[in-house]
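Now for subunit A:
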Amino acid sequence: MRLILVSFLFLSFSLSAKPFKVGLVLDKGGRDDKSFNSAAYNGANDLQKKLGFDLKVVESSDDTALEPSLRTFAQHGYDLVIGIGFIMKTPIEKVAKQFPKTHFLIIDSLVALPNVRSVIFKEQEGSYLVGAIAALASKTKVVGFIGGMDIPLIRRFEMGYKAGILATQPKAQLITNYVGSSTDAWRNPTKGKELALSQISKKADVIFQAAGASGLGVFDAAEEKKVFAIGVDSNQNWVKPGKILTSMVKRVDLAVSTTIEESMKDQFKAGEFSVGLAEGMVDYSLDEHNRKILTPEIEKVANDLKKKIIEKKIIVPDYYETNKK
Partner candidate 1 sequence: MNRLKPLLFPFCGFMIALFICTLILVAAGERYSILLESFYNTFFTHFGLGYALFYSTPLVFTGLSVAVAARCGLFNIGAEGQLYIASVALTFVATHLLLPIPLAIPLAIFAAMLGGGFWGGLAGFLKARMGSHEVIVTILLNFIAYSLTDYSILYLFRNPEVQNPESLEIFQSYRLPLLSDLSALVGLETFSTTPVNVTLFFAVLCAFLVHFFLFSTEKGFEVRAVGFNPKASKFNHISVEKNTILAFVIAGALTAGVAVNEIMGHQHKLIQGFSVEYGFTGIAVALLARNNPIGILFSAFLFGSLHNATREMEFMSEKVTKELSFILQALMIGFVASERVISEVLSRRGKKHV
Partner candidate 2 sequence: MAELIRFENVSKTFGEVKANHGVSFSIHQGSLHGIVGENGAGKSTIMKILYGMYPVDSGEIFFQGKPVHFKSPLDAIQRGLGMVHQHFMLVPTLKVWENIVLGSEPEGIRLHPSEIISELSLLQKEFGFNLDLEATIEDLSVGIQQQVEILKLLYRKAETLILDEPTAVLTPQEVDSLFAKLKTLKQQGKTIVLITHKLKEILSWTEFVTVMRHGAVVETVETKSLTENSLAEKIIGRKQKPLPKTQTNVSDSHPILELKNVSYDKLKNLSFSVKKGEIVGIAGIDGNGQAELADLLAGVGFPESGELCYDGKTAVAGKTLPLAMIPPDRHAQAAILEFTVEENAILGLQRSPRFREKVLLSKTKISDFAKNVMEAFDVRPRNCKAIFSGLSGGNQQKLVVGRESEKNAACLVACHPTRGVDIGAIEFIHSHLISLKNQGKGILLISSELDEILALSDRVIVLYHGSVAGEKIASEATERELGLWMTGATA
């Protein structure tokens, strides 16, 4: 029995010339979540078509599978292992320590190890812009924010959003709700919709969601009650054309593809990379789906603010910084 097994092994592992190998670990959302995971997957996949390296993508069936997946990549001699999302922080910390020669990329969280690149997006800057847009588009001057899980990362969205609202409409009112405090908060569209409906009943007519799949419920509510919603992470304007005012995009795809490219050219740089409007890594989105609802006047204000932020004439408050003190 064992003999047969071994001979099978030789058959299957006979061809390997040692190309560059990239392992990408997605969380439970999977490659089709139309948001965070999709962005990472597309970034890596498109580049793979261009440069032709070995790309292996693994979807974790559950949270405990993240660490084994990362470790299996490292064990199998992958050159670069990518983990998407703050949930990867602990697993990457552990695995990166054990495999110091392997390069790692983590998004949205800081792992201070010499073989890990941490890319952190300045979500507050993008949120500031969509806050400004929301306040200007609102007729009732009441706007809403629905966060997924109540964690500092999402508080950061909220804080930037609020600053943007107040910058354009100092008298506007902001209603904030969070779906929950566990990871389930990312996949509860029903609750997302309930929260949105309750905000709408309190006169909110633009709602920004940063709630993963729960945000789809927010879109439903907006469509039903004929108010605007604002998308997050990927450009979600197409999900409900004409109902989604804009999206606060995080270019996770760019972060992934540039890291792969650099790593391939032996130019991998570890450390913390905090990227924002200036690098073009966060932005608000404008396309054919929201062109009609995002007026040129609002667009002009938004672009002005964007310029000022890049020129550091406006410093958007950062939840991480303010809460450190």
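In this text, a residue touches a chain if its C-beta (ideal position, glycine included) is under 8 Å from a C-beta of that chain, and two chains touch if they have at least 3 such contacts; residues count from 1.
For anyone wondering why these and not others, all candidates are chains of the complex that A comes from, given by their letters.
Quantities reported herein were computed from a predicted structural model and do not represent experimental measurements.
For subunit A in this complex, the touching partner among the options 1 or 2 is candidate 1.
On the subunit A side of its complex with candidate 1, the touching residues are 2, 4-6, 8-9, 11-12, 30, 56, 58-65, 67-69, 71-73, 75-76, 86-87, 89-90, 95, 98-99, 108-109, 149, 151-153, 181-184.
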